[in-house]
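Pasting a structure below so you can have a look.
Only one protein chain is missing; all other protein chains are in place.
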Amino acid sequence: MDISTVSGPQARSLPVNRSPRGALQGKKRTGLSGFSRQRIRTAWLFLLPMILGLACVAGWPLLRTFYLGFTDSSLSNLDGANFIGFENYLVYDQGEWYGILADSLWWRAVGNTVYITLLSVSLETVLGVLVALILHAKFPGRGLVRAAILIPWAIPTVVSAKMWGWMLHDQYGVINDLLMSLHLISSPVAWTVNPDTVLGTIVAVDVWKTTPFMALLTLAALQMLPKDCYEAARVDGIHPIKVFFKVTLPLIKPALVVAVVFRMLDALRIFDLIYILTSNSEDTMSISIYARQQLIDFQQVGYGSAASTLVFLLVFGLTLGYIFATRLKFDGSGDH
Amino acid sequence: MKALKRRTGQVLFALAVLALLIYTIFPFYIAILTSLQGGEGSFYLLQDFDFSNYVSVFREQPFFLNILNSALVSFGTVAISLLIAVTASYALARVHFRGRTTLLLTVLGVSMFPQVAVLSGMFELVRLLGLYNNLGSLVLSYTVFSLPFSVWILTTFMRGIPKDLEEAAIVDGATPWQIITRIFMPVLWPALVTTGLLAFIGAWNEFMFAITFILSNEQRTVPVAISMISGGSQYEMPWGPIMAASVIVTVPLILLVLVFQRKIVEGLTAGAVKG
Partner (left out) sequence: MSSIEFVKLEKVYKGLSDFCAVKGVDLQINEGEFVVFVGPSGCGKSTLLRMIAGLEDISGGELYFGDRCVNDLSPKERGIGMVFQSYALYPHMSVFDNMAFGLTLEKGSRETIKEKVEEVARILQIDHLLDRKPKALSGGQRQRVAIGRAIVRQPNVFLFDEPLSNLDASLRVQMRIEITKLHQRLKTTSIYVTHDQVEAMTMADKIVVLNQGRIMQVGSPLQIYNEPANTFVAGFMGSPTMNFIDVEAMDEQLSLRTGQANRRFLMPFRHSGPATLGIRPEHIELQPQADAIPVETRISVVEHLGNETLLYLATDLCEQPLVVAVSGEMAPEIGSELTIYLPLERSHLFDAQGDAVKRQGSASVN
């Protein structure tokens, strides 16, 4: 049989002997076929290792850290700990405040971390954009230069810290030697010991190591820019510097903002560089160093965990604040 | 006049490139120089080829073992996190299910964890599993920290595969697992290389977990081993051997970067720019 059109009422009614067909009509369909349901089930199965892994090895330890922060446990006595509420954070005892929030060293660490982060991230953003602009131009050997600037990013922080530690050495370091022969300083400076220079030194080394990351992300953004804007600007005879600020910068800003978030996250949890370069010196203590010192060196797991919790909150808070302030959209809903 | 202006521009540009190169390479130059010199003092020119520092690195500590440990941990991390990330990112990129975006954001959130925030909990876990002073503890913790960005990058790449290709495979009767192993992984191998490289670099360079979970010299990874090279006192740092060790661990990374420069950049940008 042939149904010529569905517009007439006669076309819609099927012959009586077909009555079993359409029997499902009454049942509510979920809108998903067995095949799709199977597919979604498989998807969850595929996600299971990741979810389990993240939950057990990241989520659970995080929760434990939160919990341990409210106990007086120590490294030698992890199990027999007592719940002590907020005492690790702040407690008033016999006319004195105790706890992390009353510890001037903690606040110093916070100050150092924020100082390093702000200075380092802003310096490397500016430098990174400059480097990206250089690498965006066409010149012979560009690939090699690009690979060369990647190297500082790729090597272990321990290595870069050691290399700079050596170069900044007060007696035998190259830096002092160079600066003295250029008559920029009159006597050797103990860069990594002198409280006046040490933070700046750390920022300088950090900038050296992480500018490539910024530069490459910026470069990628530059390479995705439409060419016609520039041609239009060139035809109009606008000064290149003006073009950069009026055209280029606004266009690469979204990519830059993302790169800054990544870098900020990294800088806020800075550990290796300071640990190697200046060890546990109070002048340079970062929040991660502070927390780990309490936790492992002083074996005060409870107190250290409380500090770790604060680190987590601080990093998360500052990052979310930044994401919010720049209205960055991190939605993963993009589709194929 | 115009030609002169252009000439000046070119010269200035060349100087800028040169300055950039010196800025990035100079520390390596000094490191190599120091590692090859027996005596002390900072010279700017290489005067002799003295490999005694290199010999001493291997003699004073089990540095060969340390390198082996680092390689073991890094390859282990790469293998496990790629395996988990490939299936997970297939599900996240290719299947429509409720909570997909939430899950993706959660994964991204985990990559924001400061290591120190999970340190005490992780310490407990490592001891519970009997992995304290065992390389397993490092594989475990590195995998978890490399997993989020691996998933993130691979999800981005998997979204780029045309829908038709997967549907052709479905019509051919391929199961999701077969689609991943027979179609997606071969098509995506450059992305896998990229992701693996980033995970490798991360694991090779990690310091905080390595110094916390490992006690004995024989189990240490390279970054910790380097940080532990010391002389009699703080004022007698054996800079020669330290630089020699630094050069040794840096060489493989430099080779990786030179060979895979393009892939690394692709991976970094896929993870960040499209985020």
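A and B are the chain letters, set down in written order, and residue numbers restart from 1 in every chain.
Here, contacts are C-beta pairs under 8 Å (C-beta built on N, C-alpha and C of every residue); 3 or more make two chains touch, one makes a residue touch a chain.
Note that the coordinates shown come from a computational prediction; the quantities given were computed from them, not determined experimentally.
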Which displayed chains the unshown chain touches: A, B
Touching the absent chain when the full complex is considered, from B:L135, B:A169, B:I211 or B:M243: B:A169
Residues of chain B (touch criterion as defined above) contacting the omitted chain: 162, 164-165, 167-174, 178, 182-183, 186-187
Where the unshown chain meets chain A, residue by residue: 1-7, 11-12, 14, 21-22, 24-25, 29, 31-36, 38
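FYI, only the chains that are shown with their structure count from here on.
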For the chain A and chain B complex, residues of the former touching the latter: 39-40, 42-44, 46-47, 49-51, 53-54, 56-65, 68, 78, 131, 134, 137, 139, 143, 145-152, 154-160, 162-164, 166-167, 169, 172-174, 177, 208, 212-213, 216-217, 219-221, 224, 255, 258-259, 262, 265, 268-269, 271-272, 275-276, 287-288, 291-292, 295-296, 301, 304-305, 308-309, 311-312, 315-316, 319, 330-336
Sites on chain B touched by chain A in the complex: 13, 16-17, 20-21, 23-25, 27-28, 30-31, 34, 40-42, 44, 83-85, 87-88, 90-97, 100-101, 103-108, 110, 112-125, 127, 140-141, 143-145, 147-148, 151, 155, 158-163, 175-177, 201, 204-205, 207-208, 212, 222-224, 226-227, 239, 242-243, 246, 249-250, 253-254, 256-258, 261, 264-265, 268-269, 272-275
